[in-house]
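Here the complex is missing one protein chain, while the rest keep their positions.
Should a chain be cited, it is by its letter among A and B, assigned in written order, with residues numbered from 1 in that chain.
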Amino acid sequence: MNAWRVFGYLVWKDIKIEFRGKQFLAASATFGVLMLFITGVAMDAAPSLPVTWSAGLLWLNVFFTTAIGLTRHDRKDKEYGASLGLRLIPADPSVVYYAKWVSTCALILLAQAALVLAFFVMFNQHTPSLLGMFVMTLVGGIVGLSGIGSFLSAVTAESAMRDLLLPLLLFPLSVPLFLAVLKITVGAFSAPAFIPWVWVDVLAGYVVMVAVLPWLLYEVLMEV
Amino acid sequence: MNWQVKLLVVLLAAFGALDLYLALLWSPPEAQMGDLVRIMYFHVASAWTAMLAFSVAFVTAVLYVIFRQIKWDVISVSSVEIGLVYTSITLVTGMLWAKPIWNTWWTWDPRLTTTLILWFLFIGYTLLRGTVSGLERRALVSSIYAIVAFADVPVIHLSVKLWRSIHPDLITDSGFQMPGSMAFTLMFGFVVFLLVYVLLLYMRAKSEFLRLRLFQLRQASRALSRDERGGM
Partner (left out) sequence: MRLVLDGVTVCLETGRSYLLTAENGSGKTTLLQVMAGLIRPTKGRVLWRGKPVTRASKAEVGVVLQPPMIYGDLTGLENLTLYAGLYGVKSPKAVAERWLHRFQLSDAMHRPAREYSKGMRQRLALARALVHAPSLLLLDEPFDGLDVQGIALVQTILRDTVASGGTVFMVAHQLEPVEHVDGRFTLRNGKLVEVS
């Protein structure tokens, strides 16, 4: 199908460009580990933190590094005006959006893997009792975060203060997501572990919202 | 200002004075909080008005996206700005109230927390707006953001409520039995705040329309002088 072909080409393009320079991955991963290190210092090198704290610090750093990296990701589209060229192709503009979401999400997941690894090492974390739950929360959280992030990145595309504005808009809008992943992570690490189902619902609901809203609004956003 | 507006201003001044009298002198002190309860008349009335202002901004933003008439965007931005003023009043009065009652300036009460997030969301709106150029572009981008932000508010409120549910609700909707005189004062205060909102919205939107008109006239005069220079 036409839309799937366009989608495939666009994702392939983003991944290929990133792996040619690897700047986004390298910078995000390094920055993430550094942030976690600084957080450890700020916590006075505590040998063990209660899980409600360490989960909060983990997600704080994930959100923060993602917010900073987001504005970098579509720079390559802007450099020689290729984003204009993408608006000329005979395809639904929302395909362009979903492709961007998927490639952003894949790259952020890769970059955050380093941060999560550092989290286990530096914060002296034991393996979560519900490992599958924890991994799914990480993926779900980053899917939701990159979704709202890609959308805001399109909204702020023409703002003169984009680098500052994007995190400023991102954090308030993603409060439900932040709370949900936080609570599920705490549940997965606790002993005995438990699954806070109501937060799983919030997470799923948020991801659905992030997936549907752009479909309704992105085409309008791109047309002027 | 035409005479209708002047009349409304005078009327509102009288209503405002009456509201102050009702809230500060006429209504009875509360059993536990005493005179401190009087902050509520301003706190709650401004919170309701703020919510209404953001709802108006949301509806007009939707109307702008559908019809693309600049007037909807003008009303939307005016309403957001006034809503922000009311939200600020809500936050400040909330903190002033919390200090003597709960002995802290800030509590993570779900409603207070949601209000602060709401404030950030719409401060973001004004910043976004201020940094995007192009009349139509700016209107469209800010309308879409307003729609998404407003649609997110119930989700935010729900999640914040869930998050804080381990703590007892300090003020529940029903746990605050209000005598008739207090309820009346509260409603009267709300009507006054609402009328002030309507007046401000009218004046703010009008000044924005004048600015647009001025811009158009400047355009026309520039084109005219260009024609003369060109000897056409």
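The definition used in the following text is that contacts are C-beta pairs under 8 Å (C-beta built on N, C-alpha and C of every residue); 3 or more make two chains touch, one makes a residue touch a chain.
Everything numeric here is computed off the predicted structure, so don't read it as measured data.
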Contact residue for the chain not shown (choose from B:S133, B:S181, B:S207 or B:S221)
B:S133
Would you mind spotting which of B:Y21, B:F67, B:W102 or B:F215 touches the chain that isn't drawn?
B:F215
Missing-chain contacts on subunit A, rising order, are 2, 5-6, 9-10, 13, 16-17, 20-21, 76-77, 79-82, 84-92, 223-224
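Everything below uses one rule, namely that only the chains that are shown with their structure count from here on.
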Report, in whole Å, the distance between the mean C-alpha point of subunit A and the mean C-alpha point of subunit B.
32
For the subunit B and subunit A complex, residues of the former touching the latter
65, 117, 120-121, 124, 127-128, 131-134, 136-137, 140-141, 144-145, 147-149, 151-152, 155-156, 158-160, 162-163
Would you mind writing out the residues of subunit A in touch with subunit B in their complex?
151, 155-156, 158-162, 165, 168-169, 171-173, 175-176, 179-180, 183, 198-199, 202, 205-206, 209, 213, 217, 220-221, 224
